[in-house]
Each structure stands twice: as C-alpha cells, then as structure tokens.
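Yeah, one chain of the complex is gone here, protein chain that is, but the others are all in their spots.
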Amino acid sequence: MVEANGTSLVEMRGIHRRFGDTHALRGVDLTLRAGEIHALLGSNGAGKTTLVRILAGLDRPDEGTVHVRHQLIERFDPKRLRTMGVALVQQHFTLVPTLTASENLVLARPDGWRRGPGRSESARLAQLIERTGLSVRDDVPAGRLSVGEQQRLELLRALDADARVLLLDEPTAVLTDQEAESLLSVCRALAAEGRALAFISHRLAEVFDGADRVTVLAEGREVVRDEPVANHTRSSLASAMIGHESSGTFTDRGGREGSRVDARLVLSGIEVGRLKSIDLSVAGGEIDGVAGVDGNGQSDLEAAVSARVEMKVGKVELDGVTLIPGNPRNRRDRGLAYIPSDRYQFGLVGSMDLSDNLDLGRVPRWRRSRTKRRAGRVDELTLWDVRTSGPGARASSLSGGNAQKLVLARELDGTPKAVLACYPTRGLDPGAADSVAARLVRCANEGAAVLWIGAELDELLAVADRIVVLAGGRLLGPFFPPYDRAAIGLAMAGESHEVTLR
Amino acid sequence: MDVLLKIATLEAAIRLSIPVALAALGALISERTGVLNLGLEGMMLSGAFAGYMANEVTGSPWVGLLAGIVVGCGFGALLALAVVTIRANQVVTGIAFTLLASSGTTYLFQLKYSIGQKPPRVDRLGMPPLVAMTLVCVFALWFLFQRTTIGLAMAATGESPEAADALGYRVVRLRWIAATLGGGLAGLGGAALTCGPLGLFIRDVTAGRGWVALALVVFAGWRPGMAVAGAFLFGLSDACQLRLQGTKTDIPYEVFLALPYVVTLAALVLRARASRTPSALAVPFVRGVH
Partner (left out) sequence: MNVVATDPPGTPAGGFMAGIGRRATSGGLVSQIVVPVAAVSAALVVGGILIALDGTNAFSAYREVLRAVFVGKRGLSDTATAATPLILVGLGYSIAYRARVFTIGGEGQYLIGAIAGTAWVTAGGIRTWPGFPLVLTGLIVAAIAGAAWSGIAGLLEVRFGANVVISSLMLVYVAGSVLQWAVRTGIRDPDSFVPNSRPLLAAQLPRLPGTNTHIGFAIAMALVPIAAVFMARHRGGFRVIATGFNPNALDANEISKKKVVLMVMLIAGALAGLAGMVETAGSTGRLGAAASVGFGFEAIIVAMVGRLHPIGVAVAALGLAGLTIGFESTQRVLDVPSTLVGVITALIVVFVVIGDALANRGREGR
C-alpha cells in the first residue's frame, strides 16, 4: 500500500518522556507526511534522539499517543514497528560487521532456512541496488565499508523490508561532504516515491538543501513546530537552536583578581583523531571556553590535552614544559588538573571508596591504614561539600553532583597551574552546576589557565573570557565579549566562512 | 625405504590430527556464536572415557563414538546452563569444567580398574571411517555457516548479539545450541582417540589436545577448513616428534614437541590485530545492556 503524497503517515501527539530526574520530552508533537522530508534540529540533549527512538519502538513514551498509518501504537516493540514500515537508521550502525552486505540483507530477511550460493544472494542485493540507486560493495565485510556505504547499506536493508517511514539519526555527522550530498539526493528520491523521511541534523546547510519541513527542539520542547523550511533563514534557526538569553544561573566571571600570565597552557599543532592542527594558547588567570557540538573532535581534544594519548603531531606545553603523553602522574606533577567528561569512566573508580578515589593519581608509595586514610579525608570532603555517608562510601554511591565535587576535590587540590575541564557541569542540577562553575572561576582568579570544553553555550558565555568553537576538527574564532550569539551559533553549525568541513 | 618412512609419518600425522581436528571444530562452532569453551579439554576427556567404556561394554566402537557424542553434548549443555543462562564467568567456568572432567574420569576409571589392574584393549576403528567422519564434520560446519540461515544467525550472535536480537533471533537459544553441539564434537574427538587408533583409556589420555584445539581455532581465524589444516600441522609435528624420539638427530625432538605451541603463539600475535575474534566472545548477553 502506497499512500498519496501529503497523507500523514506518523502522528505523535503530546509525547512526554522522563529518565529519572531529567524530563527529556515535555509534550512534543510530530507529524510526518508521505513525500516529505522533515528535519529535526536541536542542541545536544534537546530530545531529538529520544523522539525517534520512541517512534522506532526502541523506547516508550510516558504520556502521549503515537499513530502510524492511522493505527494507534500501544505496544512499543521494534519488531512490530518495523513490520508497520518504520525503519530507523541509528548513529551507531546495527549491521554485523563481519558479514558482507548481501549476508546482512539475508540475515534481516531470510528466504527459508537454507541459503542459496553466494551468487544468488549477491544478485538479490544487486537488484535492490539497481532499484534504489544506492551503491554498496559486496566483496568485503560490512565493517570494512566506508561509513557512507554502511549507511547506504542500512538504508538498503530498510528498503528491502519496504519501509514507508525512514528515520535517520544524524545521518551526515559521519559523512564527507560528497557523501552527505549524495545521501540527501537519495533521500529526495525516496521521498518522491511517497515515503516519509525524518532526519536529525546539526548542519543548517542540509536543512535548506534537503528538508521540506523543520522542527526545532530545545530542552524537550518544540521551539519551532513543524514549519516549512522556506519560512526560515539560517540565523533564525541557529538562534532557535541555541535558545534565548537564559536567566543567568551561572556564576559570572566577574573581575579577575590574580595576575594574568600569558600562554600558560599552550597547544601547538595537535593532530589526533578528528583534530586538524589545533593551536591554542590559554593565558593564566583566564577561562577559555571551547564551544561546539559533540563529535566534532571534542573527545580527541580532551584525550590530547589530558595527555592520555600519543599524538601524531603536536604537543601540549604547560609553563614551557611539554607534557609526556601516556604518563598521567607527570601531568599532575606539572600542575594540570583534569576534570574528565565521563567522570565515571575516566575520573573515578566506582567500586573503591572515596578516600581511595581521592588518592588516585597521587597515591604515596606506602599508604597508611584504611582507618587513618579515611579519617584523613573527612575534612577535605567537608571542605568540598561532598555529601556522603563518609570517606568509606563507594564512589558509585554518590549522586552526579557529589561525584563531580569529589573529582574537583582531588584535581583542584593545591594550586593547579592549569585546568582542563570537560563538560564539568553535565548532568548536574542547577545548584551543583553553579558551585562547580564557581570553583573553576576561583581557580582562574588564582592564576590558573582554564580550558573549558562545554556544551551549554549560555554557561560558556557567562564564565569564559574568550570562546573558540570546535567544529569539524578545527578551532574557529576566537570570539570575545560581548559575545555575538548568532555568530557563535553559525560557527557551531559549521557555517563559518573560515572553515570547510572535512 | 625413505618414501615408506615418509608415508608412515604422514599416516601417523593424520591419525594424530583427527581428535584435535574434531575438538577444534567443536570449539569453533561455539566460539563463532560467542561462547568461549575452555572446558574443551574436559569434554574431550569425558568423551574419550565414555567412548572407551561404551565400547568395552558393547564391543562396538561405533557405540563408543555415539557415547562420546552424547556425553560431550551433555557437558556442553551444562556449560551453556552455567555461562549463557546463569552468566557465570566463562574463563573460570571452563577451567573448572576441565578440572572436573579430568578428576572425574580419573576417579571413575580408578573405581573400575584399581591400580595395577590392566584395562583391556577395545575394538578399534580403522583410519578410513575416522577420516571420512572428520571430513563430513568439516563439510557440515562449512554448510552450516555458509548455506543456512541459522548458521548466519549464529555468526551474527557471536559478533553482535544486539544486532541479532534486534532482528528477532534468540541469542540465548542459539548459544545453547552452539555450546551443546560444540561439546558433542569435542566428545566425539575424545572418543575417536580411544575407539580409534589407541583402543585404550589412560589417565588424562587427551594430554592437552583440547587446549591445542582451542589455540588452533585462533590460529585458523575461526574458519573450519583452516582449523582442520592446523590440526594436520599439529599432527605432523607430533608425528615427527614421535619418530625422532628414538633416533639420534641434530635437532632435539623436543623442538617438535614445542613447535605446535610456538606456532600457535606466533599466530596469536599475528592474528590478535587482525581482529577476526568474534567480538562478543565470552561476553554474556543481557538484553538492553550494551
């Protein structure tokens, strides 16, 4: 059954979804119509992925209704929604990497228990390729295909099952420009066949190149609701994505009291992962904010500056001394504090107690007895306001805010010369976020060079003395106060004239 | 004369390689599906014991082979229960199973034949049926993984259980099947030893061949044909070692004794980066946790 263009295939109404304390979706509507491409925009954590996962049956709404082809969905089950014609192409692919393209197709939709010889399976793939114009090699395992090909294979698999509603979660984030361009033209062709498409994106250019309608989410709410793309300009969407002036819950940077030392923390010519020749010099007594959307090299920058990885090219210097990659104690001894983005993976050992976690990175050759170790940490925990049953509690028992305070207590102890803070307020409630920000501001006031990689633009605007944007592995800017939000927003969306993505 | 010697060595090589080849195929099928079977040596050993006992009671080596398969399957199913369903640690469970089989067979054997009492030799199968059986097993595994949907689903389960689960395959059930069949093949390998050329059971008769089979699977990159080829190389090395043991040579025979293991180590190093290892090997599957 093929619906006429313009018929609505999906109707989501008043969708709410909560995860613990976070309210990911707060009453969102979404309509997808046959023959249309719908762009879903929003910054990290706005709720886009949650929304499409619900539609694909991978998650369920707490409130609200979902109709697919006029049928009310009561049981959210991926298999059921797949048979109803909904297919989701996720950011991480669900192909089996060791199987070839044709084998992946057969696995998803086998013809009986016996498989034909490889020839017949390849022929099936070839037919599908011919029908859709999506080309994929069949002579290597799927894991060795380029990401663009893998994505086309995911699409082929969806089309093999004759999906009428195609959901693409950031399909272009991992693609080269040419691949992204060809994907968009494929999408247009698929829509022309009467399918409904929705894609999540951070790149404004694609929205104007490919989409017919646009919805922008911010903090789980729709700030632009199902409007024709033609009604918008790039800057209107950019400011909608970034959100409006916030109430300023974050600590203002205020006047710096300490003396400003030029070029304390210096990154020169760093190339690793997605980073392309990163140069940055952070002055002592200053907070440099790195804005940008996740996946543009943020994790590589974190790994490089924290000296966790060997770099192909480039080095990190602190007060003129080069940090030794792969030697974390050297980093600490030189005076670089590191607040990792994932505190549970890189900052804390959840199964060990708080006093042990405070020892991490500075444990003496001989340790005192456990009782004395714990007793010796009581004051420190009080000082840093870590609310816990005591130093003997396991780190995994702490709430997010208290876990972060524990990391701060360890890393900011003494007077660090520089601080690398990666998403230091992520996942914290406003009170905790504020106190963490205040601690970092105090570090800068005491003369430390602070490099703050952040996701919340409002927060960076409030605390940073200077903002650079990391997009496509390159640094754009710097921007100085008073900040031009629109300019920063455009740079974050990869729209700056200074840069061509990849 | 020289040619005859070589043929004799070749024949010995094939004879020595068959039990290892069968066990390696057993390890292969369960590892492709994501279950690391470190109990392989134990399953071989229990198969060897069951095969010998059944052979002795019934007088038929074929019944012996069948008994080996049955006991191996039983052991494989127990492993599946422990590591797939209860999700016990696969490494330690496997080692524990091997220890249990080793001591269990020794105990049962000692019960039947007290020390000093000579156990009888049983009827032996000749080489042709054993070779044919091994070839059939290789073909069956090739067919399973290349020409059936369930084989494809098994391989997918070992590689990406989440993907297999999302496509509607029953990960736990596939792993049960693979572990059980794998145990059966290992048991058959053991029985092929005692009902085949040896015709005897002695304490720890498999002498580490199960461990060799495990290493061969790595060496073979989880391909059935390569596993059997590797088993043959092992047999050849073993045959050379046995031949050289009686003679005076420049190369000590112990070199050949160590050779299969050194080659395996080298293969392990070379293969480790090639990443043919099933990604989900030894990782328990819990839906929604990945």
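Which chain is which? They are A and B, in the order written, and residues in each are numbered from 1.
Note that in this section a contact is a pair of C-beta atoms (placed from the backbone, for glycine too) under 8 Å apart; a residue touches a chain by one contact, two chains touch by 3 or more.
Bear in mind the structure is a predicted one, so any value in this text is a computation, not a measurement.
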item	value
Which of A:D111, A:E130, A:D162 or A:D342 contacts the chain that the document leaves out	A:D342
Omitted-chain contact residue, chosen from B:Y52, B:F97 or B:Y169	B:F97
Touching the absent chain when the full complex is considered, from A:P117, A:G133 or A:G326	A:G326
Absent-chain contact - pick from B:V57, B:I86, B:V136 or B:I202	B:I86
Contacts of chain B with the absent chain, listed as residue ranges	36, 38, 82, 86-93, 95-97, 99-100, 102-104, 106-107, 110-111, 208, 211-212, 214-215, 218, 252, 254-255, 257-258, 260-262, 264-265, 268-269, 272-273, 277, 279, 281-284, 286, 289-290
Contact set of chain A toward the excluded chain (per top definition)	306, 308, 326-329, 332, 338, 340, 342, 345-352, 356, 359-361, 363-370
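Criterion: only the chains that are shown with their structure count from here on.
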item	value
Residues of chain B touching chain A in the complex	146-150, 152-153, 155-156, 159-160, 162-164, 166-168, 276, 278-279
Parts of chain A lying in touch with chain B, wherever the complex brings them together	78-79, 94-99, 103, 106-108, 110, 112-118
